[in-house]
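One chain of protein is taken out of this complex; the other chains stay put.
Here the chain labels run A, B and C in written order, and each chain numbers its own residues starting at 1.
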Amino acid sequence: MEVGFLGLGIMGKAMSMNLLRHGFKVTVWNRTLSKCEELVEHGASIGKTPAEVVKKCKYTIAMLSDPSAALSVAFDKDGVLEQICSGKGYIDMSTVDADTSSKISEEITKKGGCFLEAPVSGSKKPAEDGQLIILAAGEKQLYDEAIPAFNVMGKKSFFLGQVGNGAKMKLVVNMIMGSMMNAFSEGLVLADRSGLDQQTLLDVLDLGAIANPMFKLKGPAMVQNNYPPAFPLKHQQKDMRLALALGDENAVSMPVAAASNEAFKKARSLGFEDHDFSAVYEVVKAPEHSA
Amino acid sequence: MEVGFLGLGIMGKAMSMNLLRHGFKVTVWNRTLSKCEELVEHGASIGKTPAEVVKKCKYTIAMLSDPSAALSVAFDKDGVLEQICSGKGYIDMSTVDADTSSKISEEITKKGGCFLEAPVSGSKKPAEDGQLIILAAGEKQLYDEAIPAFNVMGKKSFFLGQVGNGAKMKLVVNMIMGSMMNAFSEGLVLADRSGLDQQTLLDVLDLGAIANPMFKLKGPAMVQNNYPPAFPLKHQQKDMRLALALGDENAVSMPVAAASNEAFKKARSLGFEDHDFSAVYEVVKAPEHSA
Amino acid sequence: MEVGFLGLGIMGKAMSMNLLRHGFKVTVWNRTLSKCEELVEHGASIGKTPAEVVKKCKYTIAMLSDPSAALSVAFDKDGVLEQICSGKGYIDMSTVDADTSSKISEEITKKGGCFLEAPVSGSKKPAEDGQLIILAAGEKQLYDEAIPAFNVMGKKSFFLGQVGNGAKMKLVVNMIMGSMMNAFSEGLVLADRSGLDQQTLLDVLDLGAIANPMFKLKGPAMVQNNYPPAFPLKHQQKDMRLALALGDENAVSMPVAAASNEAFKKARSLGFEDHDFSAVYEVVKAPEHSA
Partner (left out) sequence: MEVGFLGLGIMGKAMSMNLLRHGFKVTVWNRTLSKCEELVEHGASIGKTPAEVVKKCKYTIAMLSDPSAALSVAFDKDGVLEQICSGKGYIDMSTVDADTSSKISEEITKKGGCFLEAPVSGSKKPAEDGQLIILAAGEKQLYDEAIPAFNVMGKKSFFLGQVGNGAKMKLVVNMIMGSMMNAFSEGLVLADRSGLDQQTLLDVLDLGAIANPMFKLKGPAMVQNNYPPAFPLKHQQKDMRLALALGDENAVSMPVAAASNEAFKKARSLGFEDHDFSAVYEVVKAPEHSA
C-alpha cells in the first residue's frame, strides 16, 4: 500500500517510520525538507510539496502541529486541494477543532476527494510503539480502506461517524483527564498537609479501584515539583475551555470541569502554561508555607 | 496463630473465613449470634461476648459497621475494655473517623493493651479474595505481629504512623475517587448530548492513560441508569464532607472536591442516597429531555 | 440639537421619547415603520432608511436588538455606512460584543465618521424615566458632543476609553450580578429547608449591609416561584460565558462566576431560558420534595 505523509514532527516522524517498517511505500513531505532525510534512509520517497504528494498517492495522511498548519497545508499554493480529486483520500490526523476539520472536509469533498479526520490519543511513546488510539470520523469507506495503516500506527481505531466527532471525542476524554488531574492534586496536597506520606498515598492509589497509568506516571514527578511537558498545561486548559463550550452549546452543566478549568487558568496566571498540565498541582499547593 | 474476630457482616464474614482457610484459629462473635454458624462449620469457635473473645485471644480483630457500633463493642457492658490488658492487642478494621479511633485507642492503652486502627480499601469481592488494602496506624509492634493475618486478608498492608492516619488516608483516597466519579459522569453526559456513543467513550477511556478499574466496572451499568449499591452514595458524600473538613483544618483549598461534594448532596436530595455513589450521574444528566 | 434614532423597540422608543420631550429634534427609523407613528405624534420626523436618517442628521443614535441587527443596520443596503462621512457621528447604544462593536467602528472610521459605543445598564423602567447608566467608549470628542442627549436618556454617563470597553464593563457588572443572584437563591433555599421564613430573610437582608434593589425587587416574586422576564436567563448566561471568556483571555481565575455559570446552564437545560434570570432559583430548589 502506498501512502503520502505530510508533517514530520515528533508524532509524524514516529508514525511514518512505523508505516515504513511494516512495508508501506511512503512519500513524505515536511515544511523543513531536511527532516525528511532520516525517513529516506529507511526507504521513503520525498514529495516537494503537499500537492506533489497527493498527486502521487491514492491516500495521503497529515499530522500537523495545529489548526493553522492544517489549513495552510490544505489551502495554500501547492497545497492538498490542488491535486485532490475523485478516487483520492485525505486523512488528517492532526488535533484540530471541529470547525477547522469541517472546513477542510468541505473543500476536499467539493473536489471529489474523500476526507477523514483521525486525531489520536497518545503522545510520543505510543506513537513510536504503534500504540496510538485513533479517533476517526468522516467517510466510512475511506476509514475501511485506511485500516491497514491505522493498524500499524495504533493499537485501536474507532470510527465515530460524521466529521467533527473525532475532535469532540478527544475533548471529552481530555476534559475527564483534566478534572482527574485536579482531583489527584488536591488529594496529594491534602495528604501532605494532614501529615500523611505522599509516596504511600501513591502506593495505595496504585493498588485500588482508581489506579491508572496517569497517576502512576506523573505522581512521583509531581511530589518532586517536577512537571516535564508531555502535554502542556495551556493546551489542556484550552481543551477544558472547548469542552465547556461544547457543554454550553448542549446545555450540559459541568461544575467539576468548570472548577478544574479555573484552576488551570490560575496555573497559567502563575506562569505554568508551558509546563506539563500536572503543574496545576502548584495551584493547589500554593503557598507552601502560610504567611 | 489464634485470633478473635468481632463483627460478621459482609466484610467481617469474608475476612474471618480467609483466616480460617489459612489455618488461623478463630473465635468469632457477632451481635446476632446465629451469623456465627457458618463460620463454626468451617472450624471457628464462638465467644458469647466481645469481652469473652478478648479474654480468650491474644489478638482481637473488629470489623464493625460504623463508629457507634465500634464504640459500643469497645465500651459497653461485656465489651472489649473489660478484658483488654497488657499483652493483648486490639485491631479495629472498621471504617471510623479519627476521633472515634482515638477515643478507643486511648482507653485500650490506659488498660495496658495495644491498639491498631486498620481500615481497609476494597469492598465485598476483594474481601472474599483476600485482596484488601489495609491502612494500619497505631502501635508499630502490634502491626508487625499482625502481618500474618493481614497477609491472608489483604494483598498489601501499610503502616501509616499514629492513630488517625489510617482514617485520614482512607478519606483522601475516597475524596479523589468521588471527584473522579463526577468527572466521569460529566464526560458521559457530555458525550451523549454531543451525539457521541457512550460505549465508544468507555472503550476509548479504557485504552488510554486514565483507564482504571472503576470506570471499567461502573461505566457500563451507569449508561444503563443502573447503580447497584457497592458503596452507597450517602457514605461517599459523608467521606467527601469529612475530607473537606480535614482540608478546612489544614487550610487546604480544594475547589474540585467541593464542587463534587455539592453534586453528591444534590443526588441525596434527589433520593439517591442509598444507591451506589455512581448515581451522581443522575444529577449531571438531569433532566434527560429539556423542557 | 438634531439627532437621528434607529430602532424603536421597548428601549429605543422610551429613549427617543425622552429626547423629544426635552426639545431635541428627532428623526426616527424602524424596520417596521408603523412603530414610528407614536413618535411622530410627539413631534418626530421619519427617515425611510438608516441611510436617509444619517444623511439628514449630524448625530445618529442606534438602539438595536442584537449584534446581527446592529451589523445589518450599519452594513446592509441603505445602511448607515452609505451616508456616514466626515463631520457625522454614529452612537451605537445596542448591547453587542466587543468584536461587533470594533467591526462597525472600523468601517465608520474608514469613511471619516466618528463612532461611539454606548451600551446601557438598566431596562424598560429606567429607560422611560431617563435613568439609564450609559457606558460609552470610542471617540472622546463625540462623547462630549453627545452629553446633552445622554443627560436626558440617563442619570449618569461614563466615558471608558477605547471601543470595546463599554461592552466589557457591561460584562463585568452582569457577571457580578449573576453570581449574586446565585448566592441569593442558595440563601433563600437554605432558609426554607432549615425551617426559616423566607419573607423574614428578605426583610433581614433589606436592612443590612448587602441590601440592594435587585434582592428587594425580585425576592418576593422568587419565593412565589415567579420569574417575569425582565432580563432573560439565556442572555444572563451568555453574559456569564462571555465574562468567563474575557477572564480566560486575561488568565483571571473566577471560580464563583464559573460555578454560577454552570447553574445558569442547568437552568437552561430545565427549560427556563426565556424566564427571568432569577429562575436560577429553580435549579437550587429542585427537587422541591426529596424522593
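One rule holds in what follows: a contact is a pair of C-beta atoms (placed from the backbone, for glycine too) under 8 Å apart; a residue touches a chain by one contact, two chains touch by 3 or more.
Not measured: the values here are computed from a predicted model.
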For the chain that does not appear here, which of the shown chains does it touch in the whole complex?
A, B, C
Missing-chain contact, candidates C:4, C:138 or C:187, resolves to C:187
Which listed residue (C:104, C:127 or C:177) would be found touching the missing chain in the intact complex?
C:177
In the whole complex, what residues of chain B lie against the chain that is missing from view?
241, 247-248, 251-255, 258-259, 261-263, 265-266, 268-269
Those residues of chain C which, in the complete complex, touch the missing chain:
121-122, 133, 135, 155-156, 158, 160-161, 165, 168-169, 172-173, 175-177, 179-180, 182-184, 186-187, 189-191, 193-197, 200-201, 203-205, 207-214, 217, 243, 246-247, 250-260, 262-263, 284, 290
Across the whole complex, the chain not displayed is touched by chain A residues 255, 259, 268-272, 287, 290-291
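Here is the rule we go by: only the chains that are shown with their structure count from here on.
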Which one chain sits nearest the middle, judging by mean Cα positions?
A
In whole angstrom, the CA-centroid distance of chain A from chain B equals 38
By the touch rule stated above, which residues of chain B touch at least two different other chains?
255, 259, 290
